[in-house]
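Working notes for the structure below.
Coming up: subunit A.
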Amino acid sequence: MMEITLSHYLILSTILFAIGLVGVLKRTNLLMLFFATEILLNAVNIGFAAISRYYGDLTGQMFAFFVIAIAASEVAVGLGLLIIWFKRSGDIDLTSMTSMKG
Partner candidate 1 sequence: MEFYLYLALFSPLVGSLVAGLFGARPKTLLTGLFTSTLLFTALVSSTILLVHILDGGDIIHVELMTWMATGDLYIPFGFVVDQVSVVMMMVVTLVSTVVHIYSIGYMDHDKGFNRFFSYLSAFVFSMMILVMSDNFAGLFIGWEGVGLCSWLLIGFWYHKESATWAANEAFIMNRIADLAMLIGMFLIYWTTGSLQYDIAFAEFAHVDVETLTTIGIFLFIGAMGKSAQFPLHTWLADAMEGPTPVSALIHAATMVTAGVYLVVRANPLYDLIPDVGYFIASLGAFVAMFAASMALVNRDMKRIIAYSTLSQLGYMFVAAGLGAYWVALFHLMAHAFFKALLFLGAGNVMHAMDDELDPFKMGGLKKHMKWTWIMMTLASVALAGIYPLAGFFSKDLILEVAFVEHHYILYAVLLITAMMTAFYSFRLISLIFHGTERHKQHGFHPHETYTFVLIAMSPLAILALVAGFLFKGSYIEMVTTLLPATEYHIHSPIVFWIMTIGTQLLVGLSIAYAYRKYEHAKIDKKIEDNFFYKLLINQWYIPHFYEEYITKPYRELSMIAWKQVDLKIVDASVDGIANIFYKTGEATHNMQDGNLSTMLRWMVAGTAVLLILAVAFTTGYLMLLLAFIVGYLYVNRLRREYVR
Partner candidate 2 sequence: MLDNILTILIFFPALAAMLGFVVEKGSIRAFGVSVATVEFVLSLALWYAYDPSVVGMQFMESMPLIPAFGINYLLGIDAISLFIIVLATFITLIGIATLGEVKNIKNMIITLLFLEMTMIGVFSALDAIVFYVFWELSLVPMLYLIGAWGGPKRIYASIKFFLYTFTGSLIMLVGMLFMAYFYYQATGAWSFSILEWYRLVLPENLQLWLFVAFFMGFAIKVPMFPFHTWLPYAHGQAPTIGSVILAAILLKMGTYAFVRFSLPMFPDAAVFFMIPIAIIAIIMIIYTAMVAYAQEDIKQVVAYSSVSHMGVIILGTFALNVEGITGSVFLMIAHGVVSGALFFLVGVIYDRRHTKMMSEFGGLAHVMPRYATIFGVMMMASVGLPLTINFIGEFLSLLGFYKQSHILTLLAGTAIIVGAIYMLTAYKKAFFGEVTNEKNKNLPDVNKREMFALIPLVIITIWLGIYPKPVLEPINNSVEAIVSLMNEKAITQEAKNRIPDPMAAKVSTPHGGTH
C-alpha cells in the first residue's frame, strides 16, 4: 500500500479517465463538455509519465508532451466552432443541435 507501484498510477489514471468520461457523457453544455475531454487527455498523461518513470524511458514523456500539444490545438478549434455556433444559435447546449437525425 505504501509502496507506490506503476499500478497505482495506472489506476489513478483510469479513475481520472472515468471522471472525464462521466463529464463527456453528462455534460450537455458544450463548453463544459470540452473541459471533460481535457480531463481525458490529462488522465492519460499521468499514466504516460508514470510508465516513463518506472521503465526509465523517455518515450512516455514525449507522448505526454505531444498529447498536451494536441489538447491545446483542439481547444483552439473547438472554441472556434463553439463561437460560430453560438453566434448562429445563441446557445451552446448540445440539445439544441438535433436538426439531423434518423
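The definition used in the following text is that a residue touches a chain if its C-beta (ideal position, glycine included) is under 8 Å from a C-beta of that chain, and two chains touch if they have at least 3 such contacts; residues count from 1.
As a selection rule, all candidates are chains of the complex that A comes from, given by their letters.
Note that the coordinates shown come from a computational prediction; the quantities given were computed from them, not determined experimentally.
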Task = Could you work out which candidate touches subunit A in the complex, given the options 1 or 2?
result = 1
Request  = Report the residues of subunit A in contact with candidate 1 in the complex, numbered from low to high.
outcome  = 21, 24-25, 28, 94-95, 97-102
